[in-house]
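With one protein chain withheld, the remaining protein chains of the complex are depicted in position.
Right after this comes subunit A.
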Amino acid sequence: MLPSLVQAGFELTVILLPQPSKCREHRLAPPHPARDSERRILQEPGSWEFLRLIPPKWNGGKRGFRDLSGVVTPEGNRRKRRTLLQFLSDHFCDMEFLRENVLQKQMQKVSLENRSFTIIQDKYGRDIAGACFILQHGGSVKFRDREWIRSDEYRRFSAEVLKFQAVPVEAIDASGCAINYHGLDNLLPLKKLQCLSLQRCPHVDDWCLSRLYLLADSLQELSLAGCPQISERGLACLHHLSNLRRLDISDLPGVEYPGLTQILVEEMLPNCEVVGTDWTQEGPEEQPQDPASPIHAKPAARDLGDPCGVS
């Protein structure tokens, strides 16, 4: 077990105060050894314990066996610059615990925000629950034959939403919202949804796309532009969306070969207009054309997006 930072700090202050010689005896090793020298000292259990005449107050001596797999541990041989926080959490157990906790809390925060609105669902129906969910996240909703409803910068929205009980939700703009896999539970029951925009959503990934088949009957427009976690593996599951007419897959940093991916997606969804990579990056002649029939653009893209072997 790693020593505790708090305890080490306490002992440092104890050292600085005048002490009888007995306490100084077990400070034979420096209190904050560099990682390698610590390992050298501590991995010779025989010599360490032999030198120690009284048991040390901070139990720094038990790191030895963790480093047995020196050959395989990637950290053992890396010489990269470490930040202070990393150094502290490698050497002290309470810093490690604190940082692990902070990490867990960050992850829990996202899941908390994506809870299902079951009470509203039971009382007002699924469409309204879905609308409230999106508005709460800062998106906008459009009911059939009505105007777009948005929430303000404090994520508040008017209660008139609750009046649209029999009106289905037609379009949702969830750009930039922190929706994740579980949050989609609120959107998937909207059986008349025609337009969905998930642009720049940071937590929408391939798993989320694999759930969109439930909207296959009604969905006609889908935008996934700018989502950092989507890759071509998630785009492949969009083949269920047979009624899709417009798909925006531009600016996806997770897609390794955007040109090739766009061609494959177009082949997969023949009735759909796929808006993807900006063809002007390759040559000057593509821009004014309708991206749905890029007759001139395709050969250029094929040259560039050449199969590069098994990915």
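Convention: a residue touches a chain if its C-beta (ideal position, glycine included) is under 8 Å from a C-beta of that chain, and two chains touch if they have at least 3 such contacts; residues count from 1.
Everything below uses one rule, namely that contacts and distances are computed from a predicted model.
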Undisplayed chain, where the name is taken from the UniProt record, one of "serine--tRNA ligase", "FAD-dependent oxidoreductase domain-containing protein 1", "3-ketoacyl-CoA synthase" or "GATC amidotransferase": "FAD-dependent oxidoreductase domain-containing protein 1"
Contact partner of the left-out chain, one of A:Ser89, A:Ser223, A:Ser250 or A:Thr277: A:Ser89
Touch list for subunit A against the chain that is not drawn: 1, 43-46, 49-50, 55, 59, 62, 64-66, 68-69, 71-73, 86, 89, 96, 99-100, 103-104, 107, 181, 206-207, 209-211, 213, 231-237, 239-240, 257, 260-261, 264-265, 267-268, 307-311
